[in-house]
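Only a single protein chain was left out; the remaining protein chains are all shown in position.
Chain lettering (A and B) follows the sequence in which the chains are written, and residue indices restart at 1 in each chain.
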Amino acid sequence: MADAALLELERVETFYGLSQVLFGISLAIAPGEVVTLMGRNGMGKTTTVRSVLGLTRARAGSIRFCGQEIRALPAYRVAKLGIGLVPEGRQIFPNLTVRENLVATAANRASAAAPWTLDRVFGLFPRLAERSNSMGTQLSGGEQQMLAIGRALMINPRLLILDEATEGLAPLMRAEIWRCLAGLKTAGLSILLIDKNVEALTRVADRHYIIEKGQVVWTGTSPQLEAARDVQHRYLSI
Amino acid sequence: MKAALDARAPFVVILLAGLVALPLYTAASGDQFTLTLFTRIVILAIAATSLNLILGYGGMVSFGHAAYLGIGAYAVGIFAEEGISSGFLQWPFALALSALFALVVGALSLRTRGVYFIMITLAFAQMVYYVAAGLDRYGGDDGLTIYSRSQFAGLINLSDSVQFYYLCLGLLLVSIVFTWRLINSRFGMVLRGSRSNDRRMRAVGFPTFRYRLAAFVISGVWCGLAGALLANHTDFVSPAMMYWTRSGDLIVMVVFGGMGSLFGPLFGAISLLVLEEGLSRITEYWQIILGPLLLLIVLFARGGIDGLLGSIRREPLVRARRVDLPEPDEASHHG
Partner (left out) sequence: MLLLLEQCLNGLQFGLLLFLLAAGLTLVFGIMDLVNLAHGSLYMMGAYFAASFVAWTGSFFAGALLALGATLLLGIILEIVALRPLYGRDHLDHVLGTFGLILFFNELVRLIWGPAGLSLPLPPALNTAVDVFGIYYPIYRLLIILVSLLVALFLYLVVMKTRVGMLIRAGASNREMVGALGIDIKLLFTLVFGLGAAFAGLAGLMQAPILTVQIGMGENILILAFVVIVIGGIGSIRGAFVAAVFVGLVDTLGRAFLPDLLHLVLSTTAASTLARALSSMLIYLLMAAVLALRPQGLFPVAGR
């Protein structure tokens, strides 16, 4: 796994001001894998994502993407290297239309052969095509989530990171998101998922990391996680 | 905060001693200019101290404090022009008018925050500027000369520069002690609490608006007093005293000296005026140096002189910066 890793974190430590949040996170994602980051609220999941993106600079440790050290890079450079972020809370641009949200930051930097285009994203999310001229604020929660995913896909990333992509959504909408992610996986996209729905995650993802109080406390494959009921109970309050 | 003095204490004592002894030096050396300069410094220090109450401790960036200097000064000037030179009538009127203006401006402005507050206080000060410039009877744009300083029935002779200097110095010390007592009282606690977290203070039950308005009015009154002193010092009042760049100067003094510190405004007033004097001897275009210097200080010495002195003994504080990032849930769970 070491030499072929797409994203690799090694003993990453991150602070917010004087308060330490990550106490040495290590994890890895291989190309084509879907990996999850689980844990209760406040344990460091979003901070890990922010550290990878460079939104909150990690103070120690190493973060490598395709072998390149990215810990100290500004966010836009990390994104340009090929990481697409679907942030917690969706954070779509409220004063842009759906179409503008998708197009504004779109790019194809790696000159991919069959890149994500507006048409392709509309094909994946027909609902967005219908509402392409609506302002961001006029969308429902589920539509905003689809838009956030589409927006990240439009930058043609090698790794897609989704932070709580199903939070606050109705069950039908959640199911559609999971279906969509499964489809993306089949298409070969590497994905890092933060979520709480263990059942759905074990179906979609290959491997899992559980974070507690800023440290990785368990890692394993989906079958292993399903079997480890005590782990689920202890760290995920199942 | 018992207005901790640590490394600053000896410095302050020496400074005060020097200020008290100044007239002795100037009498001996015949250097009238320095006495005049330091009288002006002390008067502006009173104004800066008044601003520090709401800016340094209360976090209210008033960009219109020069208005009170003008109001206090014009009160004296107008009364003098109309033949009333008794300080017993002029000065209370100056203070009352300043209080009234502060009450109105504060009531309207304190409902806003941040840059809106800055702009609205600036705008109100400009209004006073224009009113004064429009008073043709009292000199309009050109200003008004005062031929007789405020009279206090022989108790004190303001035309005597030494007596006047000691009056100003005395009032400065009173204003500092007043600020000290106020800040360390319950009132001050509420004021400072509402600066860092207004919502929490209100949740606890304090009507923070009233406290902040009261502080705003108190600040305006002290500044009006400085204005009355200034009018007597320069024997002249003009709208230029209230032009918004004068308000900027006051803010510079407060920040330069160290916000939220008792003697900071005094340090600031001394520094700014002495710096202006010094630089203007080097070059006629001294503001070319002062301008960028100000920017550099903002960038690198944000705690001002007081901060520099304080860090000699204490650990340097982590400078609080306004970080404009969405708050992830982790941060709020960490103490």
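As a working rule, contacts are C-beta pairs under 8 Å (C-beta built on N, C-alpha and C of every residue); 3 or more make two chains touch, one makes a residue touch a chain.
None of the values given here were measured: they were computed from a predicted structure.
Engineer: The complex has one chain that is not drawn here; which of the drawn chains does it touch?
Structural biologist: It touches the following shown chains in the full complex: A, B.
Engineer: So one chain is hidden, and I want to know which residue out of A:Cys66, A:Leu96 or A:Val198 touches that hidden chain in the complete assembly.
Structural biologist: A:Leu96
Engineer: Using the touch definition from the top, which of B:Leu15, B:Ile84, B:Ala99 or B:Ala123 touches the missing chain?
Structural biologist: Going through B:Leu15, B:Ile84, B:Ala99 or B:Ala123 one by one, B:Ala123 is the residue touching the chain not shown.
Engineer: Provide the residue numbers of chain B that touch the chain removed from this figure.
Structural biologist: Its contact residues with the unshown chain are 61, 63, 108, 111-112, 114-116, 118-120, 122-124, 126-127, 130-131, 133-137, 244-245, 248, 251-252, 255, 285-288, 290-295, 298-299, 302, 321-326.
Engineer: Please output the residues of chain A touching the missing chain, sorted low to high.
Structural biologist: 53, 55, 74-76, 79-80, 84-85, 87, 91, 93-96, 100-101, 103-105, 107, 109, 137, 151-152, 155
Note that only the chains that are shown with their structure count from here on.
Engineer: With centres defined as the mean C-alpha position, give me the chain A-chain B separation in Å.
Structural biologist: Chain A and chain B have C-alpha centres separated by 52 Å.
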